[in-house]
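A single protein chain has been omitted from the complex, and every remaining protein chain is retained in its original position.
Just so it is clear, A, B and C label the chains in written order, and each chain counts residues from 1 on its own.
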């Protein structure tokens, strides 16, 4: 069993092969992959755009929307893992580092229930 | 050792606790988290926007840009895993399903070296 | 008085000069400007991400958020107009054309009050 927060190496390897088999590495610069990731986020966001917050909570299980939700989440994941791979970034280490920063920056007592504090976090 | 392509449960659990400790679940509707993910993608894309494709290949290792690259990739990962968690979506299963679709849709011989074919994939 | 739906030429000219004076045309490929536009959208979306829909209706007039709303809307507008300009696209003509398509596609009676119909529009 792994001690990691996330483990993406098997997927990264699979995507490397997939690209290599099709001679697609030439298109996979970080710049291009960041754009492709943007496109997929756009498709994900479209699912939720006219829903209320309450409705969005059922989007992952509702028969009408779940297939699209799964597909777009998968697409975002594929491009994110591929992008980190071509950049040579260890996603697990990057995530662990960011969690440490967030824990220090947002002590439980000061941040409790406050969207404003929370928002500040994102500017950090 | 896991047979999974990706393993995100430890991170999902950590983010659940982080939100719960701060009473932030109230802000974490899928609709809101999809927007937060958009914001992080925007920050990631900004890193690459004035770089050439060639320059972008060194962005993950160059001293000047690597810290920002790691931080923004981490932020995207945190929100993606949190979003999948509140939606009740198994990211590994969703990814495996999408890879099967892509493999069928883009046979090696037909897709080789073609950005146009590749592009079609994204519309699938 | 103009018969146009929108008129952006004075701004386009100003942005051309601004870029030219600073020798920034070299960075203003459509690919790069589309990425810059993404970054600005990210900053705009961040303003609304933790707001309820009701709260978001006051974001343009509330003292706390109005300056940021105006600034991010301006930034999106600047990059959009600059992007259309370097692409040689007449925004007013493009908008007029799209409005005609939408009017035909979404007859008043069939579309009334339906988010689903509305959503289909975006896929068109």
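General observations
We take it that a contact is a pair of C-beta atoms (placed from the backbone, for glycine too) under 8 Å apart; a residue touches a chain by one contact, two chains touch by 3 or more.
Because the structure is predicted, anything quoted here is derived from the model rather than measured.
Chain C meets the missing chain through residues 2, 4-8, 10-11, 14, 18, 21-24, 26-27, 29-32, 34-41, 44-45, 47-48, 51-54, 56-57, 59-61, 66, 69-71, 73-78, 80-81, 83-84, 86-89, 91, 93-95, 97-99, 102-103, 106, 108, 111-113, 115, 118, 122.
Seen across the whole complex, the unshown chain contacts chain A at 27, 32, 35-36, 38-43, 45-46, 48-50.
By the touch rule set out above, chain B reaches the unshown chain at residues 31, 34-35, 38, 46, 49-50, 52-53, 115, 118-119, 122.
In the analysis below, only the chains that are shown with their structure count from here on.
Separating the CA-averaged centres of chain A and chain B is a span of 3 Å. Along chain A, residues 31, 34-35, 38, 52-53, 115, 118, 122 each make contact with two or more other chains.
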